[in-house]
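Encoded as structure tokens, the structure appears first; notes follow it.
With one protein chain withheld, the remaining protein chains of the complex are depicted in position.
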Amino acid sequence: MSERVGLWLIGARGGVATVASIGLLSLQQKRVNESGLVTALPLFAEADLVDWSQIVIGGHEIRDTTLVEQAVNFQQTSRAFAPNLVEEIKEDLAEIDQRVVPGILHRCGVTIDQLAESKIQSDHRTVDEKLGQIKQDLLNFKQENELARVVVINVSSTEPPADASQLPDTWEAAASRLEEFPISSLYSIAALQTGCGYVNFTPSLGSNAPAICQLAEQQGLPHSGSDGKTGETLIKSALAPAFAMRNLEVLSWVGHNIFGNMDGLVLDNPENKKTKVDSKDRLLGEILGYDPQTHISIEYIKSLGDWKTAWDHIHFQGFLGTPMVMQFTWQGCDSILASPLVLDLMRLTERAMRAKQAGVMSSLACFFKSPMAVQENNFVHQFSMLERWVKDISV
Amino acid sequence: MSERVGLWLIGARGGVATVASIGLLSLQQKRVNESGLVTALPLFAEADLVDWSQIVIGGHEIRDTTLVEQAVNFQQTSRAFAPNLVEEIKEDLAEIDQRVVPGILHRCGVTIDQLAESKIQSDHRTVDEKLGQIKQDLLNFKQENELARVVVINVSSTEPPADASQLPDTWEAAASRLEEFPISSLYSIAALQTGCGYVNFTPSLGSNAPAICQLAEQQGLPHSGSDGKTGETLIKSALAPAFAMRNLEVLSWVGHNIFGNMDGLVLDNPENKKTKVDSKDRLLGEILGYDPQTHISIEYIKSLGDWKTAWDHIHFQGFLGTPMVMQFTWQGCDSILASPLVLDLMRLTERAMRAKQAGVMSSLACFFKSPMAVQENNFVHQFSMLERWVKDISV
Amino acid sequence: MSERVGLWLIGARGGVATVASIGLLSLQQKRVNESGLVTALPLFAEADLVDWSQIVIGGHEIRDTTLVEQAVNFQQTSRAFAPNLVEEIKEDLAEIDQRVVPGILHRCGVTIDQLAESKIQSDHRTVDEKLGQIKQDLLNFKQENELARVVVINVSSTEPPADASQLPDTWEAAASRLEEFPISSLYSIAALQTGCGYVNFTPSLGSNAPAICQLAEQQGLPHSGSDGKTGETLIKSALAPAFAMRNLEVLSWVGHNIFGNMDGLVLDNPENKKTKVDSKDRLLGEILGYDPQTHISIEYIKSLGDWKTAWDHIHFQGFLGTPMVMQFTWQGCDSILASPLVLDLMRLTERAMRAKQAGVMSSLACFFKSPMAVQENNFVHQFSMLERWVKDISV
Partner (left out) sequence: MSERVGLWLIGARGGVATVASIGLLSLQQKRVNESGLVTALPLFAEADLVDWSQIVIGGHEIRDTTLVEQAVNFQQTSRAFAPNLVEEIKEDLAEIDQRVVPGILHRCGVTIDQLAESKIQSDHRTVDEKLGQIKQDLLNFKQENELARVVVINVSSTEPPADASQLPDTWEAAASRLEEFPISSLYSIAALQTGCGYVNFTPSLGSNAPAICQLAEQQGLPHSGSDGKTGETLIKSALAPAFAMRNLEVLSWVGHNIFGNMDGLVLDNPENKKTKVDSKDRLLGEILGYDPQTHISIEYIKSLGDWKTAWDHIHFQGFLGTPMVMQFTWQGCDSILASPLVLDLMRLTERAMRAKQAGVMSSLACFFKSPMAVQENNFVHQFSMLERWVKDISV
């Protein structure tokens, strides 16, 4: 397969996107091994996934910055990769930057609005004009780079919660009420309408509304989400089943998260934080079959940069009513954990497009904190769903 | 089913056995709920397992003590259950004690020898006489208590390593070389020869030798082991798959265990400790597919009593070669975690006896650190093996 | 010295007071050793402190409960002391209970108001009448029990913050504006006016207002506070100096506290929590000489009962700008840590009364999170202040 395919990132100069760009370049130039990439596991050997060399990155971004600036800043504050890597791929990063176009604001809350450069803040076009602009951006990307297929992935900041129950149920009804959807949803609509696959790596609404799911089916395109499962929640979804399967009653599960990146700054707004906490909190009850007391806090601690540190305290009851404790701490570099999953999701979604799979990709549940259309939250079981999909698609 | 069945414990006044006895009495008298019991999960509702009320406990013990003395001592040092529980069931415990007979020493190492009361230490009978004695003890237990079936479970202290490769391969050859087997194996032979099911809850050799496996097949009896998976290793077998499935390379995994019970005292002898560390250490390579540097230490810290505290430090490498860290601490009361599993294994083995299942019960892998005849160490996958067995056996 | 002296507790059936009562009885009856009591250190051998046998406890309480009920409940949820201790001292506890009289509400916030029994909630007396009642209660206690001296210690729930700067500066001015003071201050005024020493073990205002400090001087009585330093903050005040003295720059210090006792329930109200967080947070800047980013959270997790668990994450910068991390977890039983300090403070204050010391006892700084009239927060230096006082008073 020598076609070229596109990865379009919403939030193209944010932490996750910046590291995804650095990572893709490093893979293309064989500077790094494939640690952290799920699709590099032997399991995928026969799955005919697109080669790293064929992928082209572009995207939307609302902030006034450059990829190189973000990369240098990331490396200085988080010291995550080999010291000279950024220096060596500077020019290639700048080239990706030229394929990044201005993002758009719409119902994404004041905290995100304020991050945008002033020209974007003062864009008063109608919602239809905005949607039209996004579609045009995607078509341009495809055409200018001669791409066979494009996957749009949302890696931008978390919006305040949107109440899906107040939104129209069908695409027919929604088409005339686009005004009511947040920008994350408009991006997903534009993607689907221009023939792109779509992935929501954030807890924002995105395509997770009945009307947009319908649109995806109509368009015959795959989509998935929500909210990449990268650290504390991944561990939760691996650990909680052990408590359930041993009939050890969880009395309380407290998770305290601290970090200092842009994501943390946005989540410092209680509105935006609510969306995230809900996403992190739901899986426990589903795995355990009952709802222990839980508490999740997320705090912005500037000095930590991208190093997301979590402390989880699990209070559980064993035989004869004996209370016991397990605690864990997780020290992970957020963008380093998230960005390979973005590359994985791109490859898997692109593969599904070639196989003409339409609708929610439930096989990707293991990648998400709140997998669309899937109740299963046991990580190993979710991974089995992916294994089955891979076996089916591997000829 | 109103038959009575027997649970025969090797090490009948040790920590695990004492709590198993307390626990069984508490269940029979409805003093506690079924937290911590795997077989109390809804999954087992139709499996026709023996009711708690039908189980009778007996066993072998080499030390000069009583169950009540052990129970009072355990409660004072470890404060694990309701303050007045021991007081309330004192007399019932004393009754179980009357079914405990003197244990036997043979090739179990000097540390264990020294724990035994002097009469047992000076027993110089031949190995055939010793085996005969054990068989007679089991038959007496069965007859005197009118038991339909008996399951023998080894919950005694860990022996020094025995080299199975030096032992005879077939039961025919072994029968004339019994002298070479450690006492844990003699107990398993006696169990199988008197028609009992057998479970090895320790890392000692037990029935885990080809010759004894052959005997079990010949006798048409189920057996399983080795080494109950109760705490740190349980968590390892739930966590390690998450690293494998995310292609996060584990660079090193260090586990430091401290506790102050009798088990800890025996493991303070490097010979005995070696058996245990090997059992705790093997699963990682099998789950990950490669062997990271590992270090496991076990230290006797008297003040902790039965509270086994473990610190695990997992150093792993993510995308772009970025090193990250996960740590956990586990504070579990060892006998409280182990004893319900002993009751579970008794019920499951007894059920297999009724179903005429013979040989190693690979379906019980999830209960063991080193499951016999099973390579799978992913805890969730092991549990699926149990689920399949339960579905088959539930009518 | 064979005089009897009184310890009057505000919040006499709360967790700290209940354990203080159990503890004093246990000491008087020689059931326990003196672990956890500062005044039992050899340092105090010659200080002529009152003997445990001479102390009589009484107090105010707003809730409708009994000491025995509280003690049984505490032991069941927190399993903190020998199983049968409560049973053995039940009758003596009930005797103390007879010296506990109804507490009084005044400007202590809605969360505390709601804890009170209905009769107390509907008490509409004037502030002067309320003050009069408290004074009468103290005088009755002294007279009925033939006490040479009484020390009043506030161990009740934390009030919302009171703005001391809005209160009158002098006792003369305050006397006619008592209405403006919260109940914690009224108790301190009553104590001083009836010749009692006073200690504020809580972060509420208490005697920590210029007018009341003046009153103490006028009355020639010792007082101290605020907020007993029992766990996480104690450790902070011991650790932070090491960072300062090594010139390791603290970049951020995060403390996350979880527990499930009555104190936790009251602190679940953000108003009341603010008082506490301020008290826990101030010392760091004073020890370090600069203000790193800090975050303190306190969450009510019911299952933990009185076991206060804290996780602290200290991010600091070493030589050449290298960021490093220290973390600690603290698992302490709150009332068990606090109550011996209450008994210590009683003895030390009583001793100061005999020595005719008046005003704030700055020598007691090591006992408090926010020591009155003292800037020193280095725990070892604070302890040196106590050592000097003891040396002066011993002879």
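For clarity, chains are labelled A, B and C in written order, and residue numbers in each chain start from 1.
Basically, a contact is a pair of C-beta atoms (placed from the backbone, for glycine too) under 8 Å apart; a residue touches a chain by one contact, two chains touch by 3 or more.
Computed from a predicted model, the values in this text were never measured in an experiment.
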item: From B:Met262, B:Leu304 or B:Met385, residue that would touch the chain that is not displayed; value: B:Leu304
item: Options A:Arg79, A:Lys135, A:Lys302 or A:Arg354, residue touching the unrepresented chain; value: A:Arg79
item: Sole contact to the chain not displayed, among C:Val72, C:Ile235 or C:Ala358; value: C:Ile235
item: Residue numbers in subunit A that touch the chain omitted from display; value: 75-76, 79, 82-84, 329
item: Absent-chain interface as seen on subunit B, which is shown; value: 251-252, 254, 256, 258, 292-293, 295, 297, 299, 301-304, 309, 311, 313, 315, 323, 325, 327, 329, 331
item: Positions on subunit C where the hidden chain makes contact; value: 19, 22-23, 26, 32-38, 40-41, 80-82, 85, 234-235, 237-239, 241-242, 245-249, 317-322, 324-333, 336-337, 339-340, 366, 378-381, 383
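Convention: only the chains that are shown with their structure count from here on.
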item: Whole-Å separation of chain centres (CA-atom averages), subunit A against subunit C; value: 49
item: Subunit A-subunit B separation of Cα centroids, rounded to whole Å; value: 44
item: Overlap residues in subunit C, where contacts from two or more other chains coincide; value: 329
